[in-house]
Structures are given as structure tokens and as C-alpha cells.
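Removed from the display is one protein chain of the complex; every other protein chain stays in position.
Should a chain be cited, it is by its letter among A and B, assigned in written order, with residues numbered from 1 in that chain.
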Amino acid sequence: MKREWNVGLVLSALSAAVVLLLAWWAQGRLGGYLVRLVHMWGIYVIFVVSFNLIYGYTGQFSLAHAGLTAIGAYTVALLTLSPGAKQAMFLLVPPTWPISVVQWPFFPALVLSGLLAAVVGFGVGAPALRLRGDYLLIVTLGFSEIIRLLLAALPTVSNGALGLVGIPTYTNLVWVWACAMAAIFVTKRLVDSSYGRALKCIREDEIAAEAMGVRLYYHKLMAFTISAFFTGIGGALLANLLRTVDPRTFAPSLSYVVITMAVLGGVDSLTGAVLAAGIYTVMSEILRVVESPITLLGIHVRGFPGLRTLAFAVMLLLLIRFYRKGLMGGREFSWHSASVKLRGLTTAMKGKGGEE
Amino acid sequence: MSLLEVSDLAMRFGGLLAVSGFNLRLNKGELVGIIGPNGSGKTTLFNMITGFYRPTEGKIVLNGKDITGLRPDQITALGVARIFQNSRLFRDLTVLDNVLIGHHFRMRSSPVEAVFRLPRYVGEERQACDEASRLLEGLGLASFEREIARSLPYGLQRKLEVARALATKPSLLLLDEPATGMSIEETTELMDFVLRLRGDYELTILLIEHHMRVVMGICERMTVLNYGKTIAQGTPEEIQNNPEVIKAYLGAE
Partner (left out) sequence: MGWGQFIQYVVYGVALGSLYSLIAIGYTIIYGIVGLINMAHGDFFMVAAYVAMWGILVWKLPMPASYALGAALAIALGVTAERIVYRPLRGAKISAFIGAIAVSSILQNTFVVFFSPRSKPFPHPAFLDRVLQFGEVALPVSMLFIIAASVLLFLILTYIVTKTKTGRAMRALSKDLEAAQLVGVNPDRVISFAFVLSTAFAAAGAFLWCSKVPYVDPFTGMMPGLKAFIAAVLGGIGSIPGALLGGFLLGLGEVMIVAALPMLTPFRDIFAYLILILFLLIRPGGLFNVTVREEKV
């Protein structure tokens, strides 16, 4: 058993290296359009993984995602923009100190984004996680909205509704996928540990978990804070990709998009998260075509803006009604199971060859 | 010093007094029963002792420590385990995981150590696995370690619940109507099983039961509840001959 474990670890490390190499190669070689897609995919992976941690594994349904993403996005934007750019951009009122003078290199800004999101997440979770399911949902939604509204209402901090533009780009595919894999690594390791067991028990039956000595509040808050950290990182990477942020980006609909992806992939599967994020990104692009007007065979077909959102809403409805477990519900990729399947396949193939 | 001392315990839900004036002293190694008709407050009593309800009056002292109003996980950490009336297994987890969760609260390693598999965590986890395996072996469940809990037949599920409870290394075990739905043969097995448990794992056992045969068979003492009030306390012989009890409870059987 121990030997299998080691082989698995080596394989995972190798795959991670391969992914990063691919990312580095793709950044240079693939067209800008494809690079952007793969970039977005990576960011979505981080969002879905962090959501799965708190909902799929711990059973706590939170709608705070959008707000926490905003914290990460704005933190990195405000830290990496130059003071001059900020002065020019803040049209209504000048930026306050220290925002007006600060400028950080990217990596510390990224780390701080995650940490600030984690702190805010802790602040939200500490009161909210004392509540039952429905109320938790409402309170986290409330906090998410408060964050967004504050960003809109405090122009000296965030430039209000105008948002921030011209955010310098430091990230490329390697950055994004390194972060995505870090999120997957930490989440998987946590979930496969004794703490992960505790989280799953909380999800299954809080009363029984408590009776077994599990401290409910501590574990929920821990998962929530870790989830918030990665959500913030995702937000920071998002800001770097989009290069502009404004409060409207972080409306509850962002949380709903993450939920859609999570349900599609299976809320308790990391493999599912990666798959679903990819499928969503691709589908989103394909549907984008339908949203703008095109001329087909000389016939002008009008665009259908909003069709993407509608399509995904329908998909979510169908999923939640008929396929709640999602693509990889409860199942996870593992080297062990992959090798078992592979052996099964080769045996079947050999059998066929033997007959002929 | 007695293991458990409950004084003047009472639980009021709005206008309803579910339990009143309950007193009990449990000494180490005893096997004591609580009986009474449905709705007499037995489960409420257990909920108070295990921390799921906060008593409106009275005190619960465990090993000299006042545990009244503590949270369930805190009380479990102090050595009280409970087997629920309705199965509360973690049905989608493996048998082994169900038992391992009982060791979790004793883990000193932090989540960070767990994520990076630092030596202290790895050691603690391995020790927990060893103890869990031994526990399962002792109960005849060793070959089912990797099975999903819900796939086990009912009888083995009940055994798993016992294993789970024992994993928390309790000194006091609360059994909530363990004989529910059992036939005569099964109750005999159960009675032997409970006595063996007490001996093998050095437990003190407090038992709620409906089944007269079981209670009379293994309990050294018992308390009879009716509408939340204690109407009799004593040995099985004393209770059997108590007119109050016969009137309130045995007559209905």
C-alpha cells in the first residue's frame, strides 16, 4: 500500500510539471484567443475547487463567493497599479492613503489578496457559520452584497462604480495553472486527511459528528477560511486577466456561475471541478457566437444577447432536477483506479486478440 | 467518587415539562437502566447528558467535573459516548472512516501539518488506523473495513455504531433503545453483547430500553420515568413489584 502511495505521488508531481510545461509552451505558441480560454479555465478551476471545499465536502452552502472574489480582485488591482495611474483614474475623488502611494510587485500582491480574502472570509464565516442552512445562505449573500455595495459606495478606496482599468498584467498560463494546482493540492490533501474526514462527517450528519467529538464550528470555519483564501487568489488572477474590475462584475450572478459549474462537475469531486470548468469555458465561447449577429448564406441573423446566461440557467435546472450528482459525483480520479481500468482494458483487448 | 452524578435535572420546552426532578448516581462499572413509556422523557434525558439540550434546571457532574450545558463534542471528549436510537451512521463513508472519526478529536496535529503530511500527523494517523482496525477486529467487522457503511446488513450496521462509539474511548456509554425491532433470540444475544462490552472495554453503561426482558435481564438498578417524573428507582425485583410502576407502565405492556 505504501509503495502505491509513493508511485501515485511521483506521478502526480510529474503531471504537475507536465501541466506547467504545457502552460509555458502554450503561452508562447498558441494564439491569443486560445490562451485566454485556457487562462479563464484555470481561474474557474480555482473558484469551483474552493466552492467544492465548503459545500461539496463540508456541506455548507455559501453565497459569499462573489464578494470574496471582489476582495481578491480589488486588492491586487489597487496594489499593482502605479500611483500615477490611480491618480488619473480616480475621477470623482482622489484615492486615499495608502492606496494613493502604494505599488507592490505582483507576487506579494497576489499573496495579500488571498490573505485579505481569507481574513474577510473569516469575518463573514465567524458569525454566519453559527447558523443553519437557509440562514447561512442568506447571511453569506448579504455579506457578499455588502462588499459589492461598499466597493461601489466608497470611491476614495475603489473608484466607486467606475471601477479600475488598465490593471497591469503579470500573469500568464503558468501562473494561473500553478495556482490552480496549488488549490487542488491543498484541497485534496485536506480532504483526504483526518480533517477531511471530519468535514465529510459534518456534511453527512452534524448531530452524529458532534456526538463523535468533532468541533463543528471550528471545522466549518477552517474550511470556509481556506476556501476564501483561494477564492481571493482566483479573484486576483481574474483581475489580472480582465484588466478591469468594477462592482457589477461581483454581483451574486458570479456566485451562481460557480455553483453551476460545481453542480455540473459534481460538488464533491475535484476532477469534476476541473472538467466542468473546462466545459463551461468552452461552451461559453461557443455560445458567444450566437450572441452577436451573423450573416448566414446572405441572411442576416440577429444576435441573441443573454443567450449564454439563459442556456446555462436551463442547464443548471436540468442538472439539479435530473443529474444532481454531476459528471463525477462522489468519484475522483486517482492513479490507482486509472491503472486498474487500464489493466482491465488491456486484458479485454488481449482477450479479443487471442480469439482471432 | 461516582462516575456520573445527576441532580435535580429538569427540561422545560415552553409550557411542556419534559423531565423534572431527575436524580441519578452512577458508579464506575455499573449497568443501569432507564425505562418508561413513550414520551416519558428518556431521550430528552440522554440529550441533556450528552449536551444536545441544555437543562433548564439541575446539574450533571462527570468524574467530579460539571458538564451541564457543555457542547456535545466537549462531553464526548470527556469520555461519554452515545449510540442513537435511530441509526446515525455516516452512510456514505467507509466502515473504517466511520470508526476513524472517533479518533479525530484526539488529534494534536494542525490542518497545516495534515495537508503537508508532516511526521507528527502521519504518526498520529497511523496510530489511529491501527487502533481502529483493532476495534473493528474485536467486533468482527475487520473484513468490512473498506465497505461503504450503507452496504452493510442491518445487524452489522448496529455493530458498526458500537465500534464508532467505542472509538472515542469512553468511560460512560449511553445506549438508546438498542433492542428496537429485535426478536427474542436477538435480545438474548444483545444482552450477552452488552455485558461483554462492559467487561472488555471497562465501561459504565446507562441504558434506555422499552424491552422489559432486556432491562430486567442485565440492569443492576433502574429508574422508571413517567411523564418526565421519576416514579420508582431500585433493583429489578423492587421495580417489578412496585404498584406505581405496574399501574403506569407494566399494565400497558
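Throughout what follows, a contact is a pair of C-beta atoms (placed from the backbone, for glycine too) under 8 Å apart; a residue touches a chain by one contact, two chains touch by 3 or more.
Small disclaimer: the values here were computed from a predicted structure and weren't measured.
For the options A:Leu150, A:Val165 or A:Leu242, the residue in contact with the chain missing from this view is A:Leu150.
Of A:Ala17, A:Val314 or A:Leu345, it is A:Val314 that touches the chain left out of the display. Touch with the hidden chain on the side of chain A covers residues 61, 127, 130-135, 137-139, 142-143, 145-146, 149-150, 152-153, 207, 253, 256, 259, 263, 304-307, 309-310, 312-314, 316-317, 320-321, 324.
We adopt the following convention: only the chains that are shown with their structure count from here on.
Here the CA centre of chain A is 43 Å from the CA centre of chain B. Every residue of chain A that touches chain B in the complex is listed here, in rising order: 186, 189-190, 193-195, 197-198, 200-201, 204-205, 207-216, 222, 226, 330.
Interface residues of chain B facing chain A in the complex, by the touch rule stated above, are 50-52, 71-73, 76-77, 81-82, 84, 88-93, 97, 100-107, 111, 114-117, 121, 124-125, 128, 164, 167-168.
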